[in-house]
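Note that one protein chain of the assembly has been removed; the remaining protein chains are unaltered in position.
Going by the order they are written in, the chains are A and B; count residues from 1 in each one.
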Amino acid sequence: MSLTSNPAPVDWQKASYVAAQAADARVNVELETEGMILNIGPQHPATHGTLRVVVRLDGEEVVWAEPICGYMHRGYEKLTEVRTYPQVTTLINRIDWLGSFANEVPFILGAEQLMGIEAPPRAQWIRTIFFEMARIANLTLFLGDMGVQLGALTPVFYAFRDREYVLNLIESATGGRFHPNYDRIGGLKDDLPRGWIDECQGAMRKVRSFCDELEDLLMGNEIFQARTRGIGVIPAAIGLDYGMSGANIRASGIDWDLRRDSESPLAWKEVDWKVWTHPDGDSFARYWVRLQEVREATSIVDQLLEGLPAGPIMSKVPKIIKVPAGEVWCHTENPLGEMGYYIVSQGGLGPFRCKIRSASFNNVSILSWLLKGVYVPDVITILASLYFILGDIDR
Amino acid sequence: MSPADTPSPEGAAEGAPEKAPESAAEPVTAPEPETAPEPEAAPEPEAAPEPEAAPEPEPEPVDPKLQVLIDSLRERLGDGFVASDVVGGDLWVRVDVSQWRRAAEVAKGELGMDYFCFLSGIDWLPNPLLAGRDVWDPNPNEASEAAVDEPVGTIHTGIAGGDTRFQVFARLYSTRTHVGITLKADLDDESPTAPSLTSVYRGADWHEREAWEMYGFDFEGHPGLRHMYLPGEFEGHPLRKDFPMLAREVKPWPGLVDKEQIPGEAAEPDASETVSSEEAAAT
Partner (left out) sequence: MTALPLLAIELSYWQATAIKLGAVMTVIPLGSLVLVYVFLFKMMSHMQSRLGPMEAGPHGTLQVLAEAGKFLQKEDIFPARADRAVFGLAPVVVIVSTFMLYAVIPAGPDLIVEDLDVGVFFALAVGSISVIGILMAGWSSASKYSLLGALRSAGQLIAYELPLVLAVVGVVIQAGTMSLQGIVHAQADGEIFGFGLIGNPFILTQFIGFVIFLIAAQAELTQTPFDMPVAESELVAGYMTEYSGFRFLFFFIAEFGSAFALSGIAATLFLGGWYVPFLPDGLLGNLAGPAVLGAKIMFVAFLIFWMRFTFPRFREDQLQAIAWKFLIPASLANIVVTGILKVVM
């Protein structure tokens, strides 16, 4: 017991630092004695990273909640101002690190729009394939992870197992499992290796069988439905007001998908696919919509692989890229939602200002409204179903 | 390669003299760029390739959907409507900052902009670190050559013009008609203030907090401006151009061009400034 007796004398510097950190939250805590303030995070298994949600509880019911982010802020928007365009591509891979290729695409498309160049068709099709594979990689993790948050430990292992096929494919073509850094202004870095198309079709089959398995195992489970139906209902108008996008808002019934509804040089218009919506707007709906989206993504990839045009994958661009002056707003339907870049160029080697509009930032801002009056286990369910990535919130 | 097709800031009545949009050193030989016409632009054909001799490119005929937005805003805001521009199929509208909230209300109520995309700011002051362009620009072209002569700190503003160093801008979108609008407003240089949009769009709350934190914009009517990302005692506003970036002050940028040979490619000549001008001359 001598190891634990005689505590060290008070370190005042550290104490004041801790007090400053505590005041940091600038949370408006009323001086009541009722209710318990609970800190969910920043280190917590349920918050997908370093998100901190401060809640005041009345028993197990949340009376007031406030999400506090910024524990992972890396200052991307300032960094892009002193980077060349290819260097920025490397940076922005790491915003949403699960579906990384999808982060590069809107930026590259915006820069190409400013330069007035178009990538050749083969490159656009392969970009679309990789975009959808990023979506699959991202959303399959969600499908398994939501089970873990609710207590079902097993589906997540199936998710990781089947995700490995997709990641291996991405690595074989680009060299990186998580951060492919594959997109270039004017096209792609390299063409696909030999045999890639067959392997990809095999991987898509496996992902589809995983989706079927999960539909029975998890989504059909009565306990899962009891935990997710009716929890965290987001009315469509409020969701749009907060700027929620992607599967979150489609689960509230809004039929909006930028792949279909915006002009984009990528190849989504060349294939047949469906936008999935669900009228309920609760956590189950969000899970259901994402499951269907994974299936749809595999079907898109299959169709694209069949019709892949031949040709060059890079158009003629100078070695050192300088984008002419102008402003452009370019957005795409990323796995997490709508992601966009507002690029201001003044003719230099890098952007003058690059505003990164990330989906999770808006998705998480709804939490303070959404979490009122829910139980603590439901807080976990809601956090899991909204599906944010910390890099996306904090940039 | 027609100058008209390069999206350039045009139509701004005010603002500093624009830089020439063409970058003569760019060997852009790609096919017709994709400033594609809106599919609903029914009877009017898109601007045909301009005759090379035209000094000023003709303004493209505006998509009727966007024209409706412009007209409604102009009607509702009156004097508050300062300028508008359509570039690449997208609409920019600059309004007076006193009408900032009114513009958002009009957009939400009448123009059907139900989706709040984002709100942020731009600091148009050129980065003092990057001044002295002959130092950092290994590939000088006509535009940057011209820029060397102007005094450091000259502000060039963007689409729909601008008078001041700071601008706040927001993007709104309609999920039904799939049309978006970028609103801009000039802010005072000394104490940039704008009305808060939280009463119109709830999502503006967090974006305004971030803009306050990064630029120092004050939003009147915001429930509580406090730090979003940065710790409590942080001083300064990081995204302002005069906020120092210590790593870059120590180490100049962009440094040397990478000389490592890519496997499979023929060995390249010494990758200094000469390469790009050679290639530029070749194509």
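Everything below uses one rule, namely that a contact is a pair of C-beta atoms (placed from the backbone, for glycine too) under 8 Å apart; a residue touches a chain by one contact, two chains touch by 3 or more.
What you see is a predicted model; the values in this text were computed from it and never measured.
Although one chain is omitted from the display, it touches the following shown chains in the full assembly: A. Only one residue from A:V148, A:I197 or A:I238 touches the chain missing from this view: A:V148. Of the options A:H44, A:R74, A:R94 or A:K189, the residue whose C-beta touches the omitted chain is A:H44.
The chain omitted from view is touched by exactly one of A:W64, A:F131, A:Y165 or A:F224, namely A:F224.
The omitted chain makes contact with chain A at the following residues, 1, 3-4, 7, 36, 38, 44-46, 60, 147-154, 157-158, 161, 218, 221, 223-224, 226-227, 375-378, 380.
Assume only the chains that are shown with their structure count from here on.
Those residues of chain B that touch chain A in the complex are listed here as 5-9, 18-19, 21-23, 25-36, 38, 87-90, 92, 114-118, 120, 122-123, 126-127, 129-130, 136-139, 141, 143-144, 147, 156, 158-159, 169, 171, 175, 178, 180, 182, 201-203, 205-206, 214, 224, 226-233, 238-239, 241, 243, 245, 248, 253-254, 257, 275-276, 279-280, 283. Chain contact summary for the complex, chain A toward chain B: residues 20-21, 23-24, 26, 28, 69-70, 73, 75, 77-78, 81-82, 84, 113-118, 186, 237-238, 240-243, 245, 254, 256, 261-263, 265, 315-316, 318-320, 322, 324-329, 331, 338, 340, 342, 344, 346-349, 352-353, 355, 357, 361-362, 365, 369, 394.
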